[in-house]
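Comments concern the structure below.
The complex appears here without one of its protein chains, the remainder shown in place.
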Amino acid sequence: MLQFAAIILLMLGLYGLLTQRNVIKIIISLNILEIGLNLFIISVGYFEGGLAPIFTSETPANPNFVDPLPQALVLTAIVIGVGTTALGLALARKIYQKYGTLNLDEMGEN
Amino acid sequence: MELSIEIFILATLAFGLMAYVIGRLHKQLGSIMTILGSLTIFGGIAYLGFTGGLTGETAYLTFTQFEISEFGLFFAIIVSFVFAMVSFFNPFFIKQYKYPALYSMLFMFSLAGAIGVFFSSNLLYLFFFFEFVVWTSLFLIPMGRSKKAASWYYGFSAAGSFMLLFAILMIYNANNGSFHISGIGSVTGTTQIIVFIFMSGAAFTKLGAFPLHIWLPKVLTNAPDPVSAVFSGGLEKLGAFVALLAIVNMGGIGFIIPSIDMYFGQMIIATLGALTIVFGTLMAIRQDDAKKLLAYSSMSNGGYILVGFSMLTSQGVAGGLYHIVAHAIASTAAFLAIAAVARVAGTTKMKELGGIIHKMPVTYMVYLIAIISMAGIPPMGGFISKWMIFQAVIDKGMIFIAIATVFGSIGSFLYVFRPLAALFLGQELPQFKKTVKEAPFFMLLPMIILSLLSVYTGVLPGVIIDFINKIFVDMQLNYNIVMNGFAIEGYTSGIEGVGPSLLNPLLIACVFGVGVFVAFLIFIVLKKSKKIDLMDTYTAGNFVYTEEHLHYSVDFYAPLERLYEKYIHIMKNFYKSLANKVREFGAFMKYFFFTNKPEITVFWIVALMVFLLWGDVL
Amino acid sequence: MSAILLIAVPLLAAFISILVKKVSPYLLLLVSLFALVYPFFMDMSDVIIGGFDSPIGINLVVNKFALTSLIAVNGLFFLVVAVNIAQYKKLSSILLVALAGLNGLLLTGDLFNLFVFIEISGIAAYLITTTNKKPLQTFNYLVAGTVGSSLYLLGLIILYNMSGTLNMADMATFVEGNGMYTLFPFLLMFIGLGVEAKLLPFNSWVKGILGHSNNLSGAMIASVYATAIALVFGKLLAGVFQIEGTLALIIALVLGITILAGEAMAYASTKAREILLYSSIAQAGIVILLFTVGLGAWATFFAIANGVSKFILFGVVNRLTEEVGSDEMDQLKGSFVNNKLIGVSFTVAALSILGLPLFFGFVVKMNSLIGFFEPDFVSNLPGGNFIFPIIILVASVIEGVYFVKLLTKLWYKDSDVKVNFTPLFKYVVVVLAVALIVFGLFQGEVEELVASLINPGGVFIWN
Partner (left out) sequence: MLDNIEVLQVLEIVIAVFMVVLAFLAINSKSLIKAVMFLSALSMLSVIGFVVMQAPDVAVTEAVIGSGLVTSLFVFTLLATKKVGVK
């Protein structure tokens, strides 16, 4: 179920990128895209009844773990996503300083 | 003595570099190096070529292969001769150029490239040298009048050379990965047709033949004056070389048209050649600029070469080859004469010139002889070649092509007469009284040599016909021209059998000489002209405000021009609009994809994904 | 000696340079020099990271292809940095990160690791382009780049779901067995990388970035990054996905349009920088096309030759623009009259791109084209043997016309534009131009090198 939500989130992110004219909104759309993507990646490794891939004292002898690899990937992806978002926001500030607006349509330059 | 051809190529390059280094120190000394260099190369190739001392071994340029073939030698001698002759003009023009040392260097480099083309037996390196000539000669052009001509030149040249490349690669593919030049003959079927089309295309571009001719007049008009001569007499012949490989060497292409007993491919080439003749002639007639006029005449003469080759008979091919010689000599001489005039008068526009004969009689004579040859009037070389081509066409019974060649000849009467009258004859213009004087000896020397050769080739064709026969043997063609004393007696060939066609140039020259002498006598005896001012012409009805329009060379052939003036720009407009289409396409794509909005990329990604997910595209 | 140093050292240096600002430019120079020299001493073997064997763990693949591309990219990187560092000292640590990212891109044998390096080098690239002082354009670049890499990741995950591996060599065997099912994820990855590689519908950022580029960003993006991304593409197309059929047709179509439209757009431009940037779009198209049809070895050299040329072209044009204040061709005309040495190098670079003889570009272009016509070459595209050479040739004609126009304007017009180039820049440019000529002349040696790159099948060795 969450897999579908992830795909819808992806699509919504793309939709936002297409329709929004505000720099901040575009970054938000990017974030939504990334969240969708991360969910999707996790859902790829997940199957019903799987266990979190963490060894504890209660882990059964023959554990039925979900695939841990996607989770590792997502960790990396999240960090990278934050980096991009931060950079985008910094750029948004720069853009604001330069043009006095965050709306792409109101900037003279095209 | 034996020398490898690569020595000559390397020596030419070395001369070029020397010319550059010396030219940096002293402009004229550098250009004198070009004279020394090209004379050495010409002398060496001609001497060793005739004595059989040239070899194709490679010791330094080991990546490529050379072979000494008679036709390569033929072209190499002609082109290096043209370069040698033109190089005499360099010291007198070098001061006009922006980069004198570079000029000298590139001049030699393009000669080196041309020699490389003629002797390469590896098709890939033939292309290598072909392109080398393109870019070295490319940078000579903008030193002249217009910078735009260079990009026209490159555009067409590149199209031409890439056609050649494509043909070469097809040959490579068909011959199991061999680049040897003999592979041209061994392709078959569809490949053969494609190779033929593309190689002819390359030949057409280089030769400036219709419909790929646009660059030729532009370049010949706008390049520096000696460079125009080099192009017209020398580098254009690269096209003839490729045409020889494609049209003659490959033999008949396509099916035979029964009614005229000719291959379809050859028919097309002949038709386009005839169109080139007609088009060049018509365009030349209406030019006001002497250089441009000569440029179009070069184009129309290229048409003769193509028509001659496409006949695939002894006379036709021999006529084409002979025309290469005759035209190289004549058009170099004509361009050099115009260059000599331009140097002192500062213009080549006919309506701004007049009466130069009073100050430059030798140049006048040179020009006269050159145009007589170009118009195909005895006793000059151009007569023999045009006669042979005409014979070949008539033998084939191709009436329309024959009409075109005749039209070209008559047309050239019309147009070459015009600069003669406008530039040299008439009254001396006041502004030239002081500035204009006869060209210095070293400029006259090559012009006189060329004129003498023009007469020589027109009176005694034996040497060149022999050479052409050797080429036929070398290329394993079944053609032969029979000489009897000084006369061309006929031809023998396996295909055509023995045919009679008698031409005795010596006799014709004698008769012609007597005629000229009689005319000269009449002229002397009945001399009753009066001197009037140049602008003293009559107009009817309306008053002419601009004095220049009174020059009698203005609207020289106005009634004739009016017949076709609507249609003259068709090809030019075609290419211009082609260029515009490319530009429009580019602008459209730019507008479409590059509007600097972040969502454009996303949009295309989404669009593509939707397209892919739509159905079973994949 | 392990290949991992090529990634670790720049990263470490980046941290140090953040801490010790003063030494950072020197550190950068030192490290980039190290990255240039080091590949010469590297062993040709895979490097395994973290102790897991290759299908499971991340590995670095060191083969001849990787070595060649490393040397080329790091060489260009070093030159770009050496020439520009005095002006952009602040960027030292970012450039170090970029170096790590680029080396990682070329070395890694793991698809997800590739994504990480794409992002690292991408973020570094965004930061480098902020020096253009056009935040909006950089923002566009960022959005496009992020979406692109997200798509790459999406495709990658789908592939992972199918195959259960992220290792390139493993993936190659999987793809070979299951060609049909990998189409969609591959396309996603192709689009994602296509954004960075400037392929046509996805390259709207290029104009904003390269059209306003400065000395550093222009050379960096157009030369170093373009070469690296093209080579990464090559790595994927030659080593992992050997595509054919409808998919190959679609991709080749996109590439063909990219090539022709790129040249047409350059032809339609009047600004020097725009001409160069559109031309580099077309060049990228050609390189990737060559990789797609399986002429990988020469495509590698095509990318490298193009990178070297673009370094000279963008470097010179950006410097001229800086001085003249406009990159309109008409404003720049005659600017080589007083800068002959630079002019000659520029001309050599341009002629090399056009594929004229004596220069490296000729060797590369000719051999790529010959590749299409090798008797035993069977294209994976319908009609590919003939259509694509024609496209490349037509593109070359258009390219020639506008480059000649540009060159004649820069050389043969009278003007008193005087531009001072730093001596270092002059040397670098001249050395590169000489290198183009040397490689152009000694093509036998180049061919040997290439022959050693490919195995009989024309596919890179994945040892």
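So that you can tell them apart, the chains are marked A, B and C in the order they are listed, and the count of residues begins at 1 in each.
Assume contacts are C-beta pairs under 8 Å (C-beta built on N, C-alpha and C of every residue); 3 or more make two chains touch, one makes a residue touch a chain.
Since the structure is predicted, the reported quantities are computational estimates derived from the model, not experimental observations.
**Student:** Using the touch definition from the header, name the shown chains in contact with the chain that isn't displayed.
**Tutor:** A
**Student:** Using the document's contact rule, name the residues of chain A that touch the chain not shown here.
**Tutor:** Interface residues of chain A facing the absent chain: 1-2, 4-5, 8-9, 12-13, 15-16, 19-20, 22, 24-25, 27-29, 31-32, 35-36, 38-39, 42-43, 45-46, 48-54, 66, 71, 74-75, 78-79, 81-82, 85-86, 89-90, 92-93, 96-97, 100-102.
FYI, only the chains that are shown with their structure count from here on.
**Student:** Round to the nearest whole Å and give the separation of the Cα centres of chain A and chain C.
**Tutor:** The computed centroid separation for chain A versus chain C comes out at 28 Å.
**Student:** Between chain A and chain B, what's the gap in Å when you average each chain's C-alpha atoms?
**Tutor:** Here chain A and chain B have centroids separated by 67 Å.
**Student:** Among the residues of chain C, which are close enough to touch at least two other chains?
**Tutor:** Touching at least two other chains: 136, 139, 143, 147.
**Student:** By residue number and range, which residues of chain A touch two or more other chains?
**Tutor:** Residues 14, 17, 26, 104, 109 of chain A touch two or more partner chains.
**Student:** Okay, in this complex, where on chain B does chain C touch?
**Tutor:** That would be residues 62-63, 98-99, 124, 127-129, 131-132, 134-135, 138-139, 142-143, 147-148, 150-151, 154-155, 158-159, 162, 165-166, 169-170, 172-173, 176-177, 579, 582-587, 589-590, 593-602, 604-605, 607-609, 612-613, 617-618 of chain B.
**Student:** Quick one: in the complex, what on chain A touches chain C?
**Tutor:** My answer: residues 10, 14, 17, 23, 26, 30, 33-34, 37, 40-41, 44, 69-70, 73, 76-77, 80, 83-84, 87-88, 91-92, 94-95, 98-99, 104, 107, 109.
**Student:** Quick one: which bits of chain C touch chain A in the complex? Just the residue numbers, please.
**Tutor:** Touching chain A: residues 112, 116, 119-120, 123, 126-127, 130, 135-136, 138-139, 142-143, 146-147, 150, 153-154, 157-158, 160-161, 166 of chain C.
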